[in-house]
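Right, I'll just put the structure down here and ask away after.
Rest of the complex left out; these chains stay put.
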Amino acid sequence: MICVSFITDYGLADGFVAACHGVILRTVPTARIIDITHLVPPGDVRRAATVLAQTVGSLPRGVHLAVVDPGVGTARRAVALHAAGGDLVGPDNGLLIAAAERLGGVRAAVTLPVPAGTPATFHGRDVFAPAAAALAGGTELAALGAPLDPATLVRLPAPHTRLRPDGVLEAEVLLVDTFGNVQLSAAGPLLADAGLRPPARARLWAVVPDAGRSGGASGDGTGDGTEAEAEDAGTDPATRVTELAVGVTFASVQPGELVLYVDAAGMAALAVRDGDAARALAVAPADRLAICRVGDAV
Amino acid sequence: MICVSFITDYGLADGFVAACHGVILRTVPTARIIDITHLVPPGDVRRAATVLAQTVGSLPRGVHLAVVDPGVGTARRAVALHAAGGDLVGPDNGLLIAAAERLGGVRAAVTLPVPAGTPATFHGRDVFAPAAAALAGGTELAALGAPLDPATLVRLPAPHTRLRPDGVLEAEVLLVDTFGNVQLSAAGPLLADAGLRPPARARLWAVVPDAGRSGGASGDGTGDGTEAEAEDAGTDPATRVTELAVGVTFASVQPGELVLYVDAAGMAALAVRDGDAARALAVAPADRLAICRVGDAV
């Protein structure tokens, strides 16, 4: 028995996901397919790449099929990758890289040919699922297409993540989950390096990319909290400062309160207990936030 | 082959459900996982408990994994239960009890330990799925944790359901389904005890908990219908009376009409043929309704 995981932006209202399941099961009737999600927002390669990378570690060894492919039918390559911990199949648009790295890094890669006459709009069914099925059935990667140099694979830009010399941690919003929990691009150890270990208090504010100033920089580190500092900063939302607890889980704070913690993927995250942190903070993926321990110079 | 059913409030947009599938299949590659639903509203233990209880009777004997767990990371216990008809795994917050009773009642229970270093926010992956996988793989319940007295398990409050001496049936809205059908907390036989067998006509009104009066009580039992009685009652929505048919199925009435029937779970329910009863009646789970046969003293 072999597992094939499957992530797309196909949605759940059409027959697209089932068609791909069918293609796989016609080739390998004993394959087990684990649907990761098919509700990736249309074309959101970054979200799909992150969800895939954070899920593969919990899955059985096998083949990971990922199709978020706004460039279907263009010159973008279709690829299959081999990593120490499994194989990956999908478009060459950065979708597979983070997961491949979680699985030990890309050791070999091939370009999947698109058979003549293949419809130009459903490579999930016609190119990627057949390749995943072949791998699941035991075909060698090298038999699927021409080898390509892994160094030429398209990569997504790395999210902005840095610990400033003044102790302020800058990070991007990586994911917002079903509950509104906000995962940041900073891993747990970096949070610890910034002194943000529970129990503690922190300040949080938005960072405008490429702007030399931030609202936090106007604080004197001794202010009595959010309100006064927000007033100092005027009405620019990029300068509003929120104070919050650094905790271990949602229940480290009272219902309705905000908490900074290390989530189950090992990343810094923000949650509101019994609430929706993304809505409370009005943040979305790719937004930049700055965080520092209360009392540190900001 | 063993079946594991799975119900959560994880949603379908993240990788959480797949991570749990992965954990189970890594332990028991031959397990069959039946997803009941993952669209329980966040933290809605009552809804999940009801859906689970009404579904287990149709499932193969096996393990039932349920994770709606607003208290994750707190002192709430993680438990596994053994019933005559299967095993159940989840948080000790009342989620599993109704299903366990459908499966013959709790015969044994254990507290699941949380391994040191486990992230505090994803016990579905790290505590509950591993326990369900162990049970699916043949591990004895007693090997999973310290025994606990089933009498100490947390229970949800029973819904308000009673047949009044005057023949009026009072019940709560238990579930609203995808179609807007409104399931009540009264089982079919109680409906029959209230004289509400098809074909018949009934009156329905909202009950304000702990209020001594209801709009229905102002009716004289001979009124000519809804409109007049609603006027009698002024503008208090709790006193508006609706008249409806008691039927066998949606098609017992004309399109757009309301019908009271016994649903496929054996419970009293309200539907609008080709319509949405919950919207038409403006009711939601936990609302209390009163119903009586037309002509009976109200």
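When the chains are written out, they are named A and B in that same order, and each has its own residue count from 1.
What we mean here is this: contacts are C-beta pairs under 8 Å (C-beta built on N, C-alpha and C of every residue); 3 or more make two chains touch, one makes a residue touch a chain.
Bear in mind that the values here come from a model prediction, so they are computed numbers and not experimental data.
Trainee: Since every chain is the same sequence and 2 are placed, give me the total copy number for this complex.
Mentor: Total copies of the sequence across the whole complex: 3.
In this text, only the chains that are shown with their structure count from here on.
Trainee: Would you mind reporting the rotation angle for the C-alpha fit of subunit A onto subunit B, rounded to the nearest 5 degrees?
Mentor: That pair's rotation angle lands at 120 degrees.
Trainee: Per the contact definition, I'd like the list of subunit A residues that touch subunit B in the complex.
Mentor: By the definition above, subunit A touches subunit B via 1, 3, 5, 7, 12, 32, 34-40, 51-52, 54-55, 58-60, 175, 177-179, 248-252, 261-264, 266, 271, 274.
Trainee: Which residues of subunit B touch subunit A in the complex?
Mentor: 9-16, 18-23, 25-26, 29-30, 42-43, 70-74, 119-122, 125-126
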